[in-house]
Structure formats: C-alpha cells, structure tokens
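Report on the following structure.
For this depiction, one protein chain was excluded, whereas all remaining protein chains were kept in their positions.
Right, subunit A next:
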Amino acid sequence: MADVTKEKFTYRDAVAEGIAREMRRDPSVVCLGEDIGAAEGVFKTTVGLFKEFGPARVWDTPISEQAIVGAAMGAAMTGMRPIAEIMFSDFLACCWDYLANEIPKARYMTGGQVTVPLVVRTANGGGLGFGAQHSQAVENWAFAIPGLKIVAPSTPSDVVGLMAAAIRSDDPVVFFEHKALLAGSGTRPPEGHLIELGQASVVREGTDVTVVALASTVSLSLKAADQLAGEGISVEVIDLRCLIPLDMRTVLSSIERTSRLVVVEENPYQGGWGGTVVSVVADEGFELLDAPIKRVAGANVPLPFADSLEAEVIPTVGKVTEAIRRLSAY
C-alpha cells in the first residue's frame, strides 16, 4: 500500500485514476482514442488502463477524429458509456460536426428519443510552447454549442471527482484537461469522490475583488491573490470547474460581498466564455458592482511559438495582478 501522505499524485495520474475508478464500477464504460492503449496516451493520461482492463475496453484507433467521436456517439446511443480521447483540443476541429451538429442535438431533435452519455476528453491550452496548432485554449468553442456539458478541472482531486460525474452523466460532456497542469500534483481523493457538474468552488475567500477563473487560470489567480495580500488587497478566487452548467449563483453571491469582478480566461477575448459570465453579471448584478468589470483573456491572435511571445498573449500572473490592482483602486 502506497504511503498516501508522501505519494505524488499528479493531474495526469488523476485522469487515468478517474477513468479507472469508473471502469471498475461500470462495465459499460469503454475508452477509445489514438495511442491510448499499450502506448498509454501521448500525455500519459491513460497509464494503466490497458493493463487493467485490456483490449476489450481500451481501444486504439486510427488517426480518424470523425470516426472516434462518431463511433462514440453511436455506442453511447446504444447502451455504452464511451470515453473518446481527442489528443489535442485543436483537433476537435477535425470532428467538429459531431460536437456542433450531432451529439448535442440528437436528443432534442428526436423529441427525447435518444440519450448520448459520452465523454470527449482532450488536452487543452498553452504554456508548453507547442505553437499555434497544438496550444489553443478552445473551451469557448464548446461553450458556443447548446447541448454540451463542459468540464475543465484545475486540480488532481477535481479531475477525479469531475471525471466521475462526467462519465456518469447521461448528457454528453467535453472534458478539457489542461496541458500546463498535467505535471502538477495534489492530493489523491478518497474512493467514491464525486463532484456534481455545475458547482463552482470558492478556492480562496476575500473581500475586495472577485476573480473568476477556470483550469490553468485558477493557479495564476491564486498566485496573484497571494502577491496582492501583501499590498492589503483581499482577493476571492472562484474556480468555475464547469462552463456548462455555469454556476452563476456562486459568482453573483461573491460579487455581493466584493462589488468588483475580474474574469481570467485563457481562451481568446473574442468570443471567450468570460463574455457570457460578464453579460449575466451586467444583467442581474449591475447594482452589486462598484467598478467596471475586467477581463484578462487570451489575445485575439493565434498562439505564437516562442515562450516570450506566448506569454504576451495568454494570461499571466503579472496581467492578473495588474488588473486586480487597477480595479481595487477604482
């Protein structure tokens, strides 16, 4: 038995662990994707699955994103709970028809005759210098589609708890695993750990400014909050954890206390999910605000390769700190 107090449990371990726990409890859960079997995933997020569950439940596919997600849909409609891996979230564009037209609409347009209980997992986001076609944060693509649930965890424990909820969900879920978080570690949650979809987490309490973050931007925001505490600014940080369902109740209730809002998102400002969060706040929380709302988001450019250039266009601790500082001085 591993000594859990000393064990290093990484975000990438958590992905495999979250899947394995569900595969153990439900024989209808199966995995398919490129290099996920004996190779254990290009990001090592499926380590141990092939060994434990074998080729009957962990299926290597060709490089065929439409076949992967389309087959997952057909299987989900007929009694299975498939987990399809799309290696990089940029590649979702290769099978976007399934995410935009097929999976989210099948239940609605058949008058409720079918359900599509599947998970599409994908490695999302920048920070690793993979360049323009392997680095985008594209959670806003999915956010534009009614009918998809969207999960983007920030910690290993949340990966496990949200993976359980995503796999058990009778609705289709797109599960974004952030590449820059894969090597980070945290605590291994107890067996049975489950986090209901659509429940944001207040990861740091504060009184002056509310920061709404997701996945990679949660740790940036926490670092910014630490720095600003030394300047006497008290920052509350909310980890949304899911984009759909979107926990606006937690956001609005926080703004009741702080009266100030910064949204930190890695996807582009143009069409980013923060725009919707802000529009709900403007509509329903206008009178709670004492200052304009700030969005720290990806720039409206493709992701550049060089680290120094990439840092220019994605959120950084410095950009978040600056935004909070300005807002608290307003």
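Everything below uses one rule, namely that contacts are C-beta pairs under 8 Å (C-beta built on N, C-alpha and C of every residue); 3 or more make two chains touch, one makes a residue touch a chain; residues count from 1.
Rule of thumb we're sticking to: contacts and distances are computed from a predicted model.
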| item | value |
| --- | --- |
| Absent chain [UniProt protein name; select from "Acetoin:2,6-dichlorophenolindophenol oxidoreductase subunit alpha", "Phosphate transport system permease protein", "ABC transporter ATP-binding protein" or "Copper-transporting ATPase"] | "Acetoin:2,6-dichlorophenolindophenol oxidoreductase subunit alpha" |
| Residue, one of A:Val42, A:Leu128, A:Val202 or A:Val280, that touches the chain absent here | A:Val280 |
| Hidden partner chain, touching residue among A:Met87, A:Val209 or A:Ile244 | A:Ile244 |
| For subunit A, the residues touching the chain missing from this view | 30, 56, 59, 61-62, 64, 66-67, 69-80, 82, 97-98, 101-102, 106-115, 117, 146-147, 169-171, 198, 244-250, 280 |
